[in-house]
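Working notes for the structure below.
All protein chains of the complex are present and in place, except for one that has been dropped.
Let's turn to subunit A:
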Amino acid sequence: MEKTTNQKAWFLVLPVLILVAFSAVIPLMTVVNYSVQDTFGNNVFFWAGLEWFEEMLASERMHSALGRQAIFSAVILAIEVPLGIFVALNMPKRGFWASFCLVVMALPLLIPFNVVGTIWQIFGRLDIGLLGHTLEAIGIDYNYTNDSVDAWITVIVMDVWHWTSLVALLAYAGLQSIPEAYYQAAKIDQASRWSVFRYIELPKMQGVLLIAILLRFMDSFMIYTEPFVVTGGGPGNATTFLSIDLVKMAIGQFDLGPAAAFSIMYFLVIMLISWVFYTVMTTIDKKEMV
């Protein structure tokens, strides 16, 4: 059969192109537009070239926000991934309690971000918060509004509380896909609990864990609402992560140019790191096929 060539078929791609243009490309281009211009208001713009980018790259403020952001993401990944796996391993496999656990695990994921922030903001308060008041009553010095370590701990515990479920649910799905025969064979082979985890459960969870790590990295690297509601980025700048800083710059100070340059670099950094994660993990996967 002869293949027909009809260039008009390209029109079929048009709806998608339009959709993507309006949802992603055009907004992004506005940001690009701001990033290379300066304005003194009245909608009058001057060409600024790469000046804002140079300024931002050299800016102490951006460096420290990036540093805090990197530490925050690293810490929550280091806690949430192992903890999520641990929770998934200990969840019942079937029956009433399995469904019960799934529902309970899913609950934190369903709460709107600013509500999560409010919950923890109140929870940690010294005057009326259950956590803050209890800690004070038993003599532990805790105050997230003026101690930066306490603020960090609060923000991290809050994120672990909010998002470990996601890792646990994904890991649980991976575990559920392992046929019973694998566990039986491991028993027959007299494998230890650790071997079962290392050679059966972990390899089978690899795919979902890759997704879990990617999602958690991206989300945590862009975190805004929850710490903003709890600490407002303080005390001082202690919990001012990249997004919080960006909003301060763009809306608080109305420095549109630098903020736009900052946004673009922020976006590129997230893409780059996600790509590195993905590539590294899929190459490990491929190596094992050989």
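In this section, contacts are C-beta pairs under 8 Å (C-beta built on N, C-alpha and C of every residue); 3 or more make two chains touch, one makes a residue touch a chain; residues count from 1.
Heads up, the rule we're going with is that contacts and distances are computed from a predicted model.
> According to its UniProt record, what is the protein name of the omitted chain, chosen from "Stage V sporulation protein AC (SpoVAC)", "Lipoprotein", "ABC transporter ATP-binding protein" or "Peptidase"?
In UniProt, the chain excluded from the picture bears the name "ABC transporter ATP-binding protein".
> In the complete assembly, which of A:184, A:253 or A:282 touches the absent chain?
Only one of A:184, A:253 or A:282 touches the chain omitted from view, namely A:184.
> Which of A:113, A:199, A:224 or A:277 touches the chain that is not shown?
Answering carefully, the residue with contact to the hidden chain is A:199.
> Even though one chain is hidden, which residues of subunit A still touch it in the full complex?
179, 181-182, 184-185, 187-192, 195, 199-200, 203-204, 288-290
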